[in-house]
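Take this structure first; my questions come after.
Left out: one protein chain. Kept in place: all the others.
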């Protein structure tokens, strides 16, 4: 770190590729407790994102992230479109005008994203959603940030993974899966999973630097 | 001969039983080139007929046959209802007020029935219908009537059977089967078959006397 | 057989009861008969219109009973023509003294049963006329056969003759305009799946998973060809080519279009069909005056649809546009 605008675009390309590589997997998770479109919708969304930001290397990070958010909102649809879209738009506000993102920025970005998702979706931890991955990740990164970015990132990612896996054990209270009630137990949440994929992609890239 | 009103009712009961015994067969013939209801519809019709005429033994033959016709018309439906219904109503007119039917009457009955069917259905011989059984039967009974009723009836029945079997070889020009065009070839006509069953039932009874 | 029914034997009776319960503002049922008539029948001095046929084609025909369309709909058993006594009762119930027009789809059974009913009514002094609808171009017409089947185009006859009667037309005039519609209306359909007659309990024909039948009739009568599944545009191209050249419809003509679903086809697919229909008409210089998309003449739950074109003149346009208020066809 810091991450330049060009590097940010590379990270976003990695996100697109990893989501795309997990398209079937995410869709399959969604077919168990939703409507079998999560991987399809997100892949479509991040593909559009790449088309929009490809040549934004000379723009500030705020503009890039805002474009990501707006593109997701207008292409993904369903529940995850507005949620991830809001998350990225809020992230963009945090680094408005900035040409690079440092570690402190990154933590603020995560916080703004979570805040956006919770405001939009009104979900709390433990309701089997994206929040179950993102919130523990943020808690852990904040607790450990004095240990250095690498350790903090690794611990954060572990917490995210644990949160994602915990969604198997709980009843869905938000989103389409909530209609299943008890029957949602035993299935991992697709949104919690895609969120982990995104966080891991970012961490991998930053850790390599 | 002559056939009394009571005997006429017995003949009609035999017709009901023979049609009923051939219900599946007639329906199956209709399923190949029609809508698979001929045996079902006729059985239903003659069953209602029996309920209506059971106690008409003290009535004249004309009234009985007219009741048969009207009952068939109002219960069979489809194409064969009006056709057989008209045939029996016309037959009733031939023997109006009469308490018995002799051989000359029977020939007139057949002629009136055929005329009724042809007027109603506008079919000619060779169009794969009831007419293909009934018309040859009448021609033959008339040609041979001087040889005595037994011989005439037997020759007539043979002609009816031949006519029925000939329907396998021709294209339907009337009724539902006509939509099949060439594809109707190779299938025996259900109406021609039910007509043969009826003629045979009558002949069997008269010959036994 | 997956159906929301109670007993295959009583589907028609129960359906009619449910219909009368739904639409008491429009219709009533003749006690003891499977006949639905206008609530205010007989309408004095108005020519009355009676149609009907086998059940399973809902909303045809009882759904079109009401102001500006039919006075009575007679419901036979599923896919079986109603008997003359039922039709006769309908005629008697709706005759308002100005005569009764029977609108008959061209099937041997229907024609004979309606004709007999007409004769019965004539002997009681009711003035009866009839027309026979034969709009299905899938069946080759010839003087030697029974001719074409009557399908969805029948609904245009109901609408236009109904408007003429409502406007005070005489029996002769109403019959004449009905015949004008018949002369100018052509249809053709296709099916993706069969349907199940409740009493039979099994499909009335079979189609493989990758097959469809072009030109199929509304009782599953065979069509002109059985083919591999085609795209909607290809299907429409084929149906339209048959329809357009039959009348024929020419550049400069104005038409009413009906895209009719057979029961199991989603509205989405009917609209996709209509997109192509409108393109083809456009290419041929034929102007669309009005379009109707929906279920008008169905075959129980059969998947598929039909296209109907009615060539219009000023008289037909005016009558087509006249208001109608029936359960299944409303026009303000």
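Read from first to last, the chains carry the letters A, B and C; within each, the first residue is number 1.
Everything that follows uses one rule, which is that a contact is a pair of C-beta atoms (placed from the backbone, for glycine too) under 8 Å apart; a residue touches a chain by one contact, two chains touch by 3 or more.
Being a predicted model, the structure only gives us computed values, none of them experimental.
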Task: Visible contact partners (per top-of-document touch definition) of the missing chain - done: A, C
- [ ] Just name the one of A:73, A:112 or A:192 that touches the chain not displayed here.
- [x] A:73
Task: Residue, one of C:183, C:202 or C:231, that touches the chain absent here - done: C:231
Open item on the list: Considering the whole complex, not just the chains shown, which residues of subunit C touch the missing one?
Closed with: 2-7, 11, 14-19, 21-23, 25, 55-56, 58-59, 63, 192-193, 209, 212, 229, 231-233, 235, 257, 259, 263-276, 278, 288, 290-295, 298, 300-301, 303-305, 323, 325, 327-328, 330-332
Open item on the list: Under the stated touch rule, tell me which residues of subunit A contact the chain that is not displayed.
Closed with: 35-37, 40-41, 73-79, 81-83, 85-86, 120-121, 173-176, 178-181, 183
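Criterion: only the chains that are shown with their structure count from here on.
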- [ ] Quick one: label the inter-chain contact graph as line, ring, star, complete or other.
- [x] other
Open item on the list: Quick check: how many Å separate the C-alpha centres of subunit A and subunit C?
Closed with: 56
TODO: Could you check subunit B for residues that touch two or more other chains and list them?
DONE: none
TODO: Mind pulling the residue numbers of subunit C that touch at least two other chains?
DONE: none
